[in-house]
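Have a look at this one before I ask anything.
Yeah, one chain of the complex is gone here, protein chain that is, but the others are all in their spots.
A and B are the chain letters, set down in written order, and residue numbers restart from 1 in every chain.
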Amino acid sequence: MATTKMKTDEKSGVQSPISYLRDHRGATGNNKLIVWIVLIVGFALSFAIPQFNIVNGYIQTIIMYVGINIILTASLNIVNGYMGEFSLGHAGFMAIGAYVASLLTLHVFPSSSSFFFFPLAVIAGGLGAALVSLIVAIPSFKTRGDYLALITLAFTYIVKSVIENIAAIGGPRGIVGIDKLTTLPWVFFWAVLSVWIMRNFVYSNFGRGVLSLREDEVASRLMSVNTQQVKFLAFALSSFFAGVAGALFAHLLQYINPNIFDISKSVDVLLMVYLGGIGSIGGSILGATIYTVLLEVLRPLGMFRMVLMPLLLVFLMIYRPRGIMGLRELRWLVPGQELKIVKRWRRKKVVNDANSAS
Amino acid sequence: MYVIQQLINILQLGSIYGLIALGYTMVYGIMRLINFAHGDLFMVAGFLSFILAAYFKFPFLPTLLICMVVVAMMGVLIERLAYKPLRKAPRVSVVITALGIGLFLENFVLLFYPYPQNVPTLIPRITWNIGGATISYLQVLIIGLALFLMLTLDLIVNHTMVGMAMRAISWNRVVVGLMGVPVDRVISITFALGTGLGAVAGVMYSQAFSVIDPYMGIVIGWQAFICAVIGGIGNIRGAILGAYILAAAQILVVMVMPSTYRDVVTFTLLLVFLAFRPYGILGKPAVEKV
Partner (left out) sequence: MKKTLAILLVTMLTITSVALVGCKSSAALTIPIGLNAELTGGLPVVGASCKNAALMAVKEVNDAGGLTVGGKQYQIKLFVEDNGYKADQSVAVQQKLITQDNVVAIVGPNASVMAVPASEIAESSKVLMISPWSTNPNTTIDSKTGQPKKYVFRACFIDTFQASVDAKFAMNKLGAKRVAILYDLGNDAFVGQSTFFKNTFTQLGGTITDVETYTTGDKDFSAQFTKIKASNPDLIFLPSMYNEAPVQIKQAHALGIKVPFLGTDGWSSQDLITLGGKDVEGCFFSAHYAPDIATPIAQKFIADYKTAYGAVPDDVAALCYDSFGLLFQALKTAGKVDRQAVRDALATIPNYQGVTGTMQFKEGSGDPIKSAVMLQIKNGKFVYYSTAQP
């Protein structure tokens, strides 16, 4: 029972915005309004920045990289963090998304209106990656852990090798001349969309299934969780967004090449996931941002940069093995229901502890 | 003749893969950790052998022994500093740490040696002719040394007290510790052995291919990991088997098809194989307690 205090200004009877927000907090202590405000401001900024050149082109590109990395990291977190698997295949899915989308915008869609077809191409890229992910999902039914790591590793190699062998899509030379369709507003839009969808997935029934799979697969099956369906869905969702990120990436770089999507790219995303924290979407956002920004900020160190970064990562792992925000979540991303339950549980725990203490 | 030649090639490649795969499998067997820094330690051994041979002019045997010892000590050091604090953490954190250490080693060596180096030949270049195929003294040495070391390792693990301790720890670390086994020491010995073998592979590889660069451990590392998994990770004989199988697959594919398809076919075969036998050839399905 939240008590509300009206703090009205004596003189004019107008309430200050902050107290208004405080008053209209839901029972969970969260305020949906803040989220909406942040989103709208963010969206507006994403248009304003390129238009008025508030920051230079370099920083704009970095912001776009951050956005793309957020999508990549959050999507890998679904499989690696929430489901507890060890997938090294993200680069392969990214590659599929990138190639499908680029081929569509280059050859299929009329170039004059490619702006309108861009979201279609991106979605197509995501769908392509999701379809292929089913191939990876099937072996995952039988194996877990390190064997899955191997399967996804093999998958990445295979994708790269297959692309290199198909001369029609450029082979090792890659595809040049992709339109620069990725802009800051698009990246913002897709990043927000993917975070929203993934967060909804995680807190849905399927999401619970994913979590239970991580803890104990056999027990979840006994508890009537359809593990096959959950695995399929988790992989499909994760790779869909990897494909989306790949498509955005391709249309930002304007050039793709199988070498870009090799195992070290998978490792990069992996590092971001573990940096930010497994099982936490807020952590993914944090991890992606820190990794991308740190990589740029440390440039003055020259070659020491690449010596320092891994060391920092190792230190972080030793002191915070689950990542910065491991298994914890940003308030605003957790749905109201969840917070209510947590509050009730906490209250009960306090009562129980008090009882057992007395 | 052609076939014999390819057979010799398979034996040589497989021997090198095997030495590295053994390191992966040993560490995994005990700690359930895929030590991704292993490939980079292999690279460090190569560079160390280069430094010893080029600057200090050591002959072959001292170089090999010193590299083995030094890199083994490095392996133990890394284990103590980076992996030990994470023994209670989720397994994947350790893997990330291993990746981080690997990256660190690569870039650290890069600072000193951005240019690839030529390793002086320490082994006389004698070749023999067997029915049209050529085999060199170096190849014989590699194959022989690898087999000898593998057998020795098998002996150690299966017929000594230390080996028994290692096997026991792979079943249940906590209880074994309670039984009076010095767990930390045994783990260090395991790392030392595994890394030492990888070091031998590094030295022999540098002799065979004579050009070393800081990134040479990456590809080989992943491939050796695959060998270990094919054979059943945690299983020493499996790692050896897996190594020769992968080498054979890679070379046979190139024999029969255009070499551009090598990676695709090899990996697809791997996937198919794992789909039917996910625990590797000699691996046992892990029993999951409900």
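Simple rule for what comes next: a residue touches a chain if its C-beta (ideal position, glycine included) is under 8 Å from a C-beta of that chain, and two chains touch if they have at least 3 such contacts.
Worth saying up front: this structure is predicted, and the values here are computed from it rather than measured.
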item	value
Missing chain: touched chains present in the view	A, B
Which residue of A:Gly243, A:Pro258 or A:Gly277 touches the chain not shown here	A:Pro258
Residue among A:Ile138, A:Ile197, A:Leu298 or A:Leu327 that touches the chain left out of view	A:Leu298
Residue among B:Asn118, B:Thr152 or B:Asn172 that touches the chain left out of view	B:Asn118
Residue touching the undisplayed chain, where the options are B:Asn35, B:Thr63, B:Asn107 or B:Asn235	B:Asn107
Touching residues on chain B - with respect to the absent chain	2, 5-6, 9, 12-13, 107, 110, 114-116, 118, 127, 134, 136, 205, 209-211, 213-216, 218-220, 250-251, 254-255, 258-260, 262-263
Where the unshown chain meets chain A, residue by residue	56-62, 65, 161, 164-165, 171-174, 176-177, 180, 249, 252-260, 294-303, 305-306, 308, 312, 315-316, 319-320
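Operating definition for what follows: only the chains that are shown with their structure count from here on.
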item	value
Chain B to chain A touching residues, read off their complex	28, 34, 82, 85-86, 89-97, 99-104, 107-108, 110-111, 218, 222, 225-226, 229, 233, 260-261, 263-264, 267-268, 270-271, 274-275, 278-279, 288, 290
Chain B partner contacts - residues on chain A that touch it in the complex	80, 86, 138-139, 142-143, 145-147, 149-151, 153-155, 157-158, 160-162, 164-165, 217-219, 222, 263, 267, 270-271, 274, 278, 303-304, 306-307, 309-311, 313-314, 317-318, 321-322
